[in-house]
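All protein chains of the complex are present and in place, except for one that has been dropped.
Should a chain be cited, it is by its letter among A and B, assigned in written order, with residues numbered from 1 in that chain.
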Amino acid sequence: MTGVPPTAVGTGPLGRRRAKAREDGFDRPRFLKLYSWLVYLYLFIPIAVVVLFSFNSVKSLQSFQGFSLQWYDDFLSDPTLRESLFVSLRIALITMIIATIVGTMLAIGLVRAKTRWSPAANVLMLIPLVTPEIVAGISALLIFSQLGIHLSFWTIVIAHITFSISYVTVVVRGRLASMGDEVEQAAMDLGATRFQAVRLVLVPELWPAIVAAGLLTFALSFDDFVLSFFTTGEDTQPLPVRIWSAIRFGVSPTINAIGTLMMVVSLTAVIAAVLLPRFFGRKESGIKVLTGQEE
Amino acid sequence: MSAKGFWSRFLLPGGIWLLLLFVIPICLVLALSFGYTDELGRAVYAFDLSNYADAFDPIYIPVLLRSIGYAVATAALCLVLGYPIAYYIARHGGKRKHVLIALLVIPFFVNYLVRTYAWVALLADEGLVNNALKDLGLTETGIQFVNTPYAVIGGLVYGYLVFMILPIYASLERMDGSLIEAGKDLFGTPSRVFMHVTLPQTKQGILAGCVLVFLPAVGDFVSAQLLGGPDTYMVGNLIQDQFFAASNWPFGSALTVVMMLFLSIWMLGYLRSAAREARDPVSAGGV
Partner (left out) sequence: MSGSRLSRRQLLQAGGAGALGLYGLGALGGCTVERPIDKPESTAAIKPEIDGDILIYNWAQYMDPDIKKRFSEKYGVEVNEVNFDNLEAMVTKLRAGGRYDVIWPSTEYAYRLQQEGLLHRFDRDKLKNADGISAFYDGGWWDPDNEYTVPYAYYTTGIAWRNDLVSGMTGSWNDLTNPDGAGKMFILDDFQEAIGEANLINGWDLNTADPNQLDVSKDTLLHQKEFARGISTNSTQNLVNGTAVIHQAWNGDIVNVRNQVDNPEDFSYETCKEGVPVGSDLMCIPITARSPGTALMFMDWIIQPDNAAQNVMWNGYPQPVDGGKEAFASLVKDEPSIDVKLEALGDGGMEYRLDNPDDRALWNQVWTEVKAT
């Protein structure tokens, strides 16, 4: 799945003296600023093209002739494309829920359990992150064929979950590693069982990271093409697979409308990932949680 | 129940899931790479080395080397594009830091296929850019951007840049600002401070970024399919074609295994450093 990678876990002293460092020569960086804006430009030009041409009044990707909503209308009036959108959303939702639960448990186990299997589990968890997606797609196709499982909605979901667990684990573990187990210990001293300590103390503490990881997973799954391509079967194909078939043979600006709509959905998930942790009483934003920048 | 027993139960669902649905399937790929295709075109398990003999045929080795070359170029370009912007945001982002990072991430949530396709619309011979250049009189016949190796690498950079920026940003954020202060006293000029303090301090982030860009780029088949020309066939395309066009799953599996072998050094390197970092986050910062 292309998208935001989980970054290396860790904490560290943030530059509290950064304000002072501002007088440094590197800190009046006109060149750096210009360079950064050029990179932003490079990143956003194609996006602008997609959005602009999704409103084009003619079937051209070369010239913009006027504003029209006809490509959105095309999309919305095609029941199978609409169905594809719902399928993509359902896959992403189920992936999010299951991968978040399994991934969070794995993160807790990796940090808290010190068995001789933990190192192996740790390596196992990291492998999907460094495996090219095509390999994951092929291996999923092989195992489903081998077991005689018809390729369907659920095979896509399973492949997505498999690939998403590690992302969740890395993000949640980043938060967990920065927390001590004192509060849980205190809760247990007060008579809570271990299970209650997890439910009432640990999970609420981890909640911002869990929410952020879940929404990240949602966005990754919603956008994924390669895994879906290998595991899609008789059920309605998710949107990216349909986009692929369509752009191999001519293309209509409907693709731009679909791309724009998908961006809106993913962005909603990401913005929620950034903002939601605040609603859980945490001052730092979700970006810190996602990039492992917890203090 | 002991604490150890209690906590290790948390490892079970994820561990078993990944074992059953990730490790065993990859073993199946390995097993099938020794198989053959029967008369009906179905893949059959066996022990037959001929797929590997084919995979190491002089025709296919250049494809693999080309993919690795493109991926290295992609990682290098991502580093050149990504480091300064990560540095800028981490050191000078101020209050807008989070907005700036969010802006960087947004493009990656437009579907990869659609984004790549947008480049075709922009860069085609009579696309938006070429038409603009012609109108400005900068070129007579237009510049051939698409269907070239540069376009494929450009597409890969565009696809994976965020994998470079975020780890570097994280490592810059993690860095102790006072080190730069100290470095200033010690080395004087900003560029020397950068070379002797900042760069070594963020080595871990750079390495993570390079691996996270390089590995998926090697296996990518979208960029070469949509932006490539006759001589930009990558190993991802070759494998994809074996599965869905030529219906030769065993050969496709052998190619996958060969690709993974080429990548395994990088993968192991990343796994080791990530495992070390998980155990000991502070020292992994590079102090």
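What we mean here is this: contacts are C-beta pairs under 8 Å (C-beta built on N, C-alpha and C of every residue); 3 or more make two chains touch, one makes a residue touch a chain.
Note that the coordinates shown come from a computational prediction; the quantities given were computed from them, not determined experimentally.
Visitor: Could you tell me which of A:Ser36, A:Thr131, A:Thr169 or A:Thr236 touches the chain that is not displayed?
Guide: A:Thr236
Visitor: Could you please point out the chain A residues that touch the chain left off the display?
Guide: 59-62, 77-81, 83, 117, 119-120, 122-124, 141-142, 144-146, 148, 150-151, 232-237, 241-242, 244-252
Visitor: Can you name the residues of chain B that touch the chain not displayed here?
Guide: Given the touch definition above, chain B has residues 19, 23-24, 27-28, 30-32, 35, 37-47, 59-60, 62-63, 120-121, 124-127, 130, 142, 144, 146-147, 228-231, 233, 237-238, 241-249, 272, 275-276, 279 touching the missing chain.
Rule of thumb we're sticking to: only the chains that are shown with their structure count from here on.
Visitor: With centres defined as the mean C-alpha position, give me the chain A-chain B separation in Å.
Guide: 16
Visitor: Could you list, by residue number, the parts of chain B that touch chain A in their complex?
Guide: For this pair, the touching residues of chain B are 1, 3-4, 6-15, 17-19, 21-26, 28-29, 32, 81-82, 84-85, 87-89, 91-92, 98, 101-115, 117-119, 121-122, 124, 126-128, 131, 158-163, 166-167, 169-171, 173-178, 180-181, 184, 189-190, 193-194, 204-205, 208, 211-212, 215-216, 218-222, 225-226, 236, 239-240, 243, 249, 252-253, 256, 259-260, 263, 266-267, 270-271, 274-275, 277-278, 281-282, 284-285.
Visitor: Can you name the residues of chain A that touch chain B in the complex?
Guide: Contacts found on chain A: 2-5, 7-18, 20-21, 24-27, 29, 32-33, 35-36, 39-40, 42-47, 49-50, 53, 61-63, 101-103, 105-106, 108-110, 112-115, 117-119, 121-136, 138-143, 146, 158-159, 161-162, 165-166, 169, 173, 177, 194, 219, 223, 225-226, 230, 239-240, 243-244, 247-248, 251, 255-256, 258-259, 262-263, 266-267, 270-271, 274, 285, 287-288, 291-293.
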